[in-house]
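Just one protein chain is left out here, and the rest sit where they should.
Let's look at chain A:
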Amino acid sequence: MAEANSKPGESLDKALPSGVEYDEAIMAQQDRIQQEIAETSQLIGDHEDLLLLSKEYSEEDNVYQGKIKDLRSKYKCFRRTRGDGNCFYRAFGFSYLERLLDDRKDLERFKEVAAKSKDMLVSLGFPAFTVEDFHDTFMEVVEKVEQQIPVEDLLATFRDQGLSDYLVVYLRLLTSGYLQQNEDFFVNFIESYASVKEFCGHEVEPMARESDHIHIIALTSSLDVGVRVEYMDRAGSEEVNHHDFPEGTEPKVFLLYRPGHYDILYK
């Protein structure tokens, strides 16, 4: 509550010099952190040997070293993604489109699903004009994939901050759309939010908000694309556990999960 002697116009936080708004200070700091991350890592990296991962952990760390060994027996290499809170969407988007460069049949199917998605979003009440903007950009990239552009060009698209973020936004909208369409089911899994719509407004639609199982289930179900996530955490034995989304589907995208972050794996 306000102190009896506080002046009008002041926010509650007195620790900051006058004229500096608390929220603005937080936002400025977040921008600085994002900038630092951006300077040290690409949105989507080059292929790297999985052996490089083992250098990130102590040699005596038997759990992680064991898991990396297990991972190397199953996968050839990996691409890092930038840890900016959008990594799941970006990793999924790039990895799946990269795969579609060599899978015409699935591309046809995906193009149809993606084309229809715009009307679904508009019918849910998203502003038609912005949805259209993101949808058009998304479809342009899908068409480039149809023309079988070289992987380097697809990589360049995903490394272009603005364009890449446009694709992330559209995937976030699809995730939100699927959650809202299946509200009756998902309402059982959201804690601390009154409705699925509110959850989406806080945890799905804003940029940089991280993804959890519920996001992955929604996006993979919405596009009917199987994703296998290999979990590398402290849990369990010296083998990596995996989980397929949606359950029981054949995975087309392989992601490596380390607490708070997703990278792309290659067989």
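Please note the rule applied: a residue touches a chain if its C-beta (ideal position, glycine included) is under 8 Å from a C-beta of that chain, and two chains touch if they have at least 3 such contacts; residues count from 1.
Following the convention adopted for this analysis, contacts and distances are computed from a predicted model.
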So one subunit is absent here. Using its UniProt record, which name fits best from "V-type proton ATPase subunit", "E3 UFM1-protein ligase 1 homolog", "Ubiquitin-conjugating enzyme E2 K" or "Exoribonuclease PH component of the exosome"? "Ubiquitin-conjugating enzyme E2 K"
Decide which residue listed in A:64, A:92 or A:134 touches the omitted chain of the complex. A:134
Can you say which of A:115, A:151 or A:207 touches the chain missing from this structure? A:207
Sole residue of A:64, A:88, A:166 or A:186 that reaches the chain not shown, by the stated touch rule: A:166
Touching residues (missing chain, whole complex) on chain A: 1-3, 6-12, 19, 21, 23-24, 27, 126-127, 129-131, 133-134, 162, 165-166, 169, 172-173, 201-202, 205-207
